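Note that one protein chain of the assembly has been removed; the remaining protein chains are unaltered in position.
Just so it is clear, A and B label the chains in written order, and each chain counts residues from 1 on its own.
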Amino acid sequence: MGEEKGRGWTFGLVGLLTPVTLWLGLFFLVPLLFILAYSFGTSGVYGGITLGFNPGNYLKVFDPLYLEIIVRTFIIALINTFLCLALGYPLAYFIALKGGSWKNTLILLVMIPFWTSLLLRAYAWVVILSGNGIANRVLQFLHITDHPLTLIFTPQAVLMGMVYSYLPFMILPLYAALEKFDVRLKEAAQDLGASRWHTFWRITFPLSMPGVIAGSILVFIPSAGEFVIPNLLGGSRTVMTGNLIQQQFLQARDWAFGSALSMMLAGLLVGAIIFYVRKVGAEKLEGV
Amino acid sequence: MEESRGGFVYKGLGKVPDRALLLFAALMYLFLYAPILVLVFFSFNSSRSTQVWTGFSTEWYGELLRDQTILEAFRTSMIVGVTATAIATVIGTLTALALTRYRFRGKTFADSTIYAATVMPEIVVGVSLLVFFVAASLQLGITTIIIAHVAFTISFVTIVVRARLSGMDRSVEEAAQDLGATPVQTFLRVTLPLILPGVMAGALLAFTLSFDDFVITFFVAGVGSSTLPLKIYSMIRFGVSPTINALSTVVLVATMILIFGGSRFLVRKDNA
Partner (left out) sequence: MAREKSISRGDFLKVVGAAGMAGSTLSILACQPNTNPQQSGGGGGSGPEEKALNFYNWTGYVAKSTIPNFEKQTGIKVTQDYYTSNEELLAKLQAGGTGYDVIVPSDYMVGVMIKSEILEPLDMSKIPNFKNIGEDFKGLPYDPDNEYSVPYQWGTTGILYNKKEIGKLGESWDPMWDPEFKGKIGMLNDVRETTGAALYRLGYSVNTTDPDQLDEAEAALKEQKPLLRGYFDSYSGNRPLVLNGDLLLGHNFSGDAYDALSRDPDLDYVIPKPGATRWTDNMAIPKGAEHPDNAHKFINYILNAKVGAALDSYLYFNTPNEAALPMLPDALTKLPYYTLTPEVENRLQIIQDLGEVTRDYERRFTEVKSA
């Protein structure tokens, strides 16, 4: 973990921290404060906002319709995270522990698709999963089904799309954690008679925990704010909190309510982070 | 037990679980690349459709060279990407140093803010920046996009560099200082080369995030400052043609050449 150079504030420390404090302070925290202020304001009929103290926007959030959407969002985000973990872990394991000198290439190959626009790739999925698209043709060819299935514009397609777009955020931290893993520990365990399965669950997996946690946070939290995929791949039939927020700022021109929703979402998520950081200890996260 | 030393582990793959793992990995790569293959495929379509194949043609690549708006958007994305990455990498590295090497009051707050900036949903960040820029009467344009991109990538750089720093052996640094090097000299000549793979990885990550960013950019772009993702979005909604597939293919191929050429040349390490 590196010995700490010093305790308390020194000139060096101040110098190092000034840039980030200025930038994130001014362009991350202050804007959030604006949203906080707006969330207590009153929206103009045609957009715009009057400041004041109006808790009505937060009360609106507790409308059953909106609560349902928020709950659904969290469930989808959880399932997404779990799927990313289930699918991403074996791949990360494969690259880190079985990749040999091809490791770098393999991990870069994971990242390269993400230099192509996500929007274009989402539309490509529409093509692949459509009625007479490749997926259906393959399924019929393999006689798994005898007629085209409805694959696209379903909640399942939305989930698949989310897994697809968040996978690298799970794979990279996992890879980083696994890559540091000392194989000799595994060998020692097996020399002592442990089965492969046993070795994995008692040695490898626990030691990769920081990666698991980092990956889960990096996937869960942003996916709670997702709104593009439900529209492109779900036919706009799956309404998530992100869609709701976007609607408030654009279609409904209700900036105050949109701000309140954003604050709720951000608040819930920040709470989740603090919970993790406290529980797991910041040092473990550093292991990423 | 020669599992992961040396070359590609074909010899270790006699066992069923290993073979299953290999198959799984192959399927995962197929999953990741399926839409890419479709994109490249349709870049050679002979009609305007990006969804129905009508025949082979390379006309869209020619069209790409003639389409000023797409090339302009690409140029904007590159300018934003490189500039934001440069700034974010510098700031992020300095921050990582501070967080790894020092203990101070307010560190937990700093830590949490860094993580919060990483994971805050893009729509919240985008909307808050729009509101902020409006209130501060800052005109929306390339500058605001760059500001926004730096803001949301600094944390990623910090996290990546921290990971590298935290595993580092300090003895070389101490040796340098014992021999009379100033802190700055030590940093430039000893520390930085050692953490360079982490810094580069952070920079790469920052650039990737910036180049393909849609949501945040959507809210903070202004006149004449359309980036590629914004241009693609507007084309998809109203005027898509395989020209955009052609561009994606070109970018993809160029990226692969750059990365694979570059990684041989610049760094030969196993850690990211």
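Going forward, a contact is a pair of C-beta atoms (placed from the backbone, for glycine too) under 8 Å apart; a residue touches a chain by one contact, two chains touch by 3 or more.
None of these values were measured; they are calculated from a predicted model.
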item	value
From A:Y38, A:F181 or A:F249, residue that would touch the chain that is not displayed	A:F249
Candidates B:A25, B:V40 or B:I87 - the one touching the absent chain	B:I87
Options A:T10, A:T50 or A:T150, residue touching the unrepresented chain	A:T150
Positions on subunit B where the hidden chain makes contact	49, 51-52, 69, 79-80, 82-83, 85-87, 130, 133-134, 137, 139-143, 146, 189, 192-194, 196, 222-226, 231, 233-240, 266-271
Where the missing chain touches subunit A, by residue	45-48, 65, 68-69, 72, 130-132, 150, 152-153, 231, 234-237, 239, 244, 247, 249-254
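In the analysis below, only the chains that are shown with their structure count from here on.
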item	value
Centre distance in Å when subunit A and subunit B are each reduced to the mean of their C-alpha atoms	16
Residue ranges of subunit B in contact with subunit A within the complex	1, 3-9, 12-13, 17-18, 21-22, 24-25, 28-29, 31-36, 38-39, 42, 50-51, 90-92, 94-95, 97-98, 100-105, 108, 110-125, 127-129, 131-132, 135, 147-148, 150-152, 154-155, 158-159, 162-163, 165-168, 170, 183, 204-205, 208, 211-212, 214-215, 228-229, 232-233, 236, 240, 244-245, 248, 251-252, 255-256, 259-260, 263, 270-272
In the complex, subunit A residues that touch subunit B	1-10, 12-13, 15-17, 19-20, 23-24, 27-32, 34-35, 38, 87, 90-91, 93-95, 97-105, 107-128, 130, 134, 164, 167, 172, 175-176, 179-180, 183, 186-187, 190, 196, 214, 217-218, 221-222, 224-228, 242, 245-246, 249, 255, 258-259, 262, 265-266, 269-270, 273-274, 277, 282, 285-288
